[in-house]
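This is the structure, below, for whatever I ask next.
Here the complex is missing one protein chain, while the rest keep their positions.
Per-chain residue numbering starts at 1, and chain names A and B are given in the order in which the chains are listed.
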Amino acid sequence: MHGKALPYLLLTPATLFLCVFFLFPFALVAFEAFTRDGGFTLDNFRTMAGSWKFPVTVRNTLLLSAVVVPIQLVMALLMATMVSRLETGRSAALYIFAIPLGISDLAAGLIWLAIFDQSGFLNTLLSNLGVIDRPVMFLGYQSKLTIFIAVALAEIWRATAIMMVILVAGMGLIPREYYEAAEVFGASPWKRFIKITLPLLRPSLQTAIILRVILAFEVFAVVAALGGTNLPVLMGETYNWQFTLQDRNVAAAMALFILAISIGFTLFFLRVLRVPKEARI
Amino acid sequence: MSTVAELSIAAPEARKAGNWLLVATVILLCVWVLLPIYLLIVNALSSPEEVTAFPKRFFPSFDFGSLSFFINFAGVARALWNSVLVATLTMLLSIGFGAPAGYALSRFEFPGKETFRFLVLMTRAFPLPLLALPLAVMFIRTGLDDTAIGLALVHTTLALPFAVLITFSLFSGIPVELEEAAWTLGCTRLQAFRKIILPLALPGIAASAVFAFTISWNEVFAAAVLTIENRTLTAFLLQSLGESPLYLKFAGGAALVIPALIFIFAVRKYLFAMWGIANR
Partner (left out) sequence: MAEIAIKQVAKRFGSFTALHSIDLTIADQEFMVLLGASGCGKTTLLRIVAGLETPSQGEVWIGGRRVDHLPPRERGIAMVFQNYAVFPHLTVFENIAFGLRMKKLPQQEVEGRVNRTAELMHIEQLLKRYSGQLSGGQRQRVAVARALAMEPDVILMDEPLSNLDALLRLEMRAELKGVLAASKTTTIYVTHDQVEAMSLADRIAVMHQGHIVQAASPVEVYRNPAARFVGSFIGNPPMNFIPAAKAADGSWTVAGLTLPGPKSDKQTIEFAIRPEDVDAGTEGLHATVRVVEPLGPHTLVTCDVEGGLFRAILESNVTVAVGDHLRLLPKPDRIRWFDPETTNAL
């Protein structure tokens, strides 16, 4: 009478949808990556890896992630703890911190372009301060380092919010009594953070880090807006293979490569930040 | 004795100092978030000449030259319209598919539930925009290429998991007893849902709809891959990055950012709730 079928009926649209638009294209990518003109081959991967740009893109992407994610983690933790201790203006601060969450990576790139451009605000500031007398070309093809810094700043600016939101939500799940108990036993705020917040926040940290690392591998529009082709990254190269070089199969191989390192890192962090089931709140 | 007295005097002072540090840090972080947006808006509200001039003013001149150039630029109006269309479709699709699933997850125990949850959570571990590549081919075959609905379908893969998890947490937050009470008072399942659950969940559902809208509104890669004629605003801006003048870029950037600010404001209450549940 309650119909055992009802839950399945309700899940069917979403399930079908995910099968057609998530699992199926995923299989399709894999298929295209391993075939060329109808036959099985590893050529696509050879072509991909053989391109002179490939090592550079891999290095840029990984380096960018390695620089950006730890800084974001620290900033997100800082924001989350600060906000939780704030007495007035809590929700205003949370809203402001969360704003970049709603901003597209392209818009973020453009925002930082306004700062780093040759006629941008950074140059204006520096010249107003008398540090420089001519505007500097921060984003030129010769200034790889400043491009990298600009991209890193834009990424940190844009995507810290998502980690912050996850961590704030996670902290909300930690019962207050633990802190009160620790305080009674004489733990300093720093000790409480290290001994209680961090361990109990592990599931949230795990989610935040995994999500952020994957998004970091997907960096695309920020770089396109700030660096053009001067700082090639994986997603940009994939786009190039698909459109500029019109080679779908290599683009698919590239996509599979990104998927592979994403899954690799996901598994890595699942393992490293593993929380035993018994030890959850 | 004196140490005790000192301590009790020192403690509030130390706390005060700590408080100042706290407030200062929070303000600094707020400035870090807000200042770049402000600078973009200064650019958008300056005339094209001012945007390319050097040195720059740190205050807008409220000249709408850049903005009107942007609006009147060939293809922009169409791109804006496409963005809205795709985002609206994405919103409808993801709520239409996601909310029933969220409801099922919150109200029933059944074999396969964990598998479904896993499928949903798995989507997070994948760079989803990449899936636009194979879909591009599939869409050409089915005539979905370069259409708003085609892109909306891809954006729905991005938004659906969120819709499922948010609505799941929403429905879980409404006591089952309310629904059961309605059944005992003469409602069918559907009536109880319409009269009790829906009114209570509506604000949250609206928030997750807005969130889905935002996801689509902001998405760049899939939009650039899947559209040629019918570009969305993000795809349009991306493709004209190379050749378009600075003031067009900044005005475009502002056009992307301002709605986003409003969206995030609209859903601010739910951001934390949905991530709290999504952690598990």
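In the analysis below, a contact is a pair of C-beta atoms (placed from the backbone, for glycine too) under 8 Å apart; a residue touches a chain by one contact, two chains touch by 3 or more.
Computed from a predicted structure; not experimentally measured.
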Selected residue (touches chain absent from view) among B:53, B:178 or B:262: B:178
Touching residues on chain B - with respect to the absent chain: 175, 177-178, 180-188, 191, 195-196, 199-200
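Keep in mind that, in the parts below, only the chains that are shown with their structure count from here on.
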Computed distance of Cα centres, chain B from chain A, in Å: 15
Residues of chain A touching chain B in the complex: 4, 6-8, 10-11, 13-15, 17-18, 21-22, 25-26, 28-29, 32, 75, 78-79, 82-83, 85-86, 89, 91, 93-107, 110-115, 117-121, 123-124, 127-128, 135, 157, 165-166, 168-170, 172-173, 203-204, 207, 210-211, 214, 217-218, 220-221, 224-225, 228, 235, 238-239, 242-243, 248, 251-252, 255, 258-259, 262-263, 266
Chain A contact footprint on chain B (complex, rising order): 22-23, 25-26, 29-30, 32-34, 36-37, 39-40, 42-43, 51-56, 58, 93, 96-98, 100-101, 103-105, 107-108, 110, 112-113, 116, 119-120, 123-131, 133-138, 153-154, 156-157, 160, 164, 189, 214, 217-221, 224-225, 234, 237-238, 241-242, 246, 249-250, 252-253, 256-257, 260-261, 263-265, 268, 271-276, 278-280
